[in-house]
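Of the protein chains in this complex, one is absent; all others appear in place.
For subunit A:
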Amino acid sequence: MTTQTPSITATTMGKRSWLNLAGWSAALVVLGWAWQGTEMQPGLLVENAGNMATLASDFVPPSFTNLGHYIEQMLVTIQIAIWGTLLAIVFAIPCSLLSSDNLVPWWVYQPMRRLMDACRAINELVFAMLFVVAVGLGPFAGTLALFIHTTGVLAKLFSEAVEATEAGPMEGIRVTGAGRIEEIIFGLIPQVLPLWISVSLYRFESNIRSATVLGMVGAGGIGVSLWETMRGFQYTETATIMLVIIVAVTALDMASQTLRKRFI
């Protein structure tokens, strides 16, 4: 036994280092390939430094004459995020249960997962453009766009939590004679709730960020002003808007993080 161990280790080590090498070279090839595709030219940053300095100087000093309006628009953005996320949570709960392989047969979870994949695959901005056509310009289109996309994301994350639960507590409820839904409410939900809350709050944070650009396609919120000022070269206004966004996003991120910590 003792005489055999070193030779076994040596072969496995040899194999592993070879695999290692192959892995690294593959990674390098991919990186080089992507470098070409993105037309990376760091030299341009140096060459055009003067241009950028001029552009940057156009942003200062920020103009605060329309600050009130921007804050109002930011609040609309937050409202879009709130309802977009809330609707998504409400719909993601049943959808996630129906895409968990420990709860339903494959012919239920496979189609449901594919549907959720589709919701997730399309960016919220694309949904926003579609909903602008469907329900007209304004925050409602943005809310719907966030709602659809976030449902896809949350359903996946929720169902991953469901699939990681222990079967024991659910069996414990089942053998008392309770029905399937009671089994889920009393045996499953308590196990996944902390994670669900934390994931939902995280999604809310990220939806506020997403909602700031929805306006660019006319789906309401501060993105409208952002887009208008940029297209009109009113960069001092753009600077103010960006400051408002930074302050609001930071504040809400911090608030949601504190909330999140209480549930983990």
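Here is the rule we go by: a contact is a pair of C-beta atoms (placed from the backbone, for glycine too) under 8 Å apart; a residue touches a chain by one contact, two chains touch by 3 or more; residues count from 1.
We take it that contacts and distances are computed from a predicted model.
**Q** UniProt name of the unshown chain, from "Na+/H+ antiporter subunit D", "Cobalt transport protein CbiN", "Spore coat protein" or "Phosphonate ABC transporter ATP-binding protein"?
**A** Answer from the record: the omitted chain is "Phosphonate ABC transporter ATP-binding protein".
**Q** Of A:G32, A:P94, A:P111 or A:G179, which sits in contact with the chain we cannot see?
**A** Residue touching the chain left out of view: A:G179.
**Q** From the list A:L97, A:L195 or A:I245, which touches the chain that is not on show?
**A** Candidates A:L97, A:L195 or A:I245; residue touching the omitted chain: A:L195.
**Q** Which residue numbers on subunit A touch the omitted chain?
**A** 161, 165-166, 168-169, 171-179, 181-182, 185-187, 190-191, 193-195, 264
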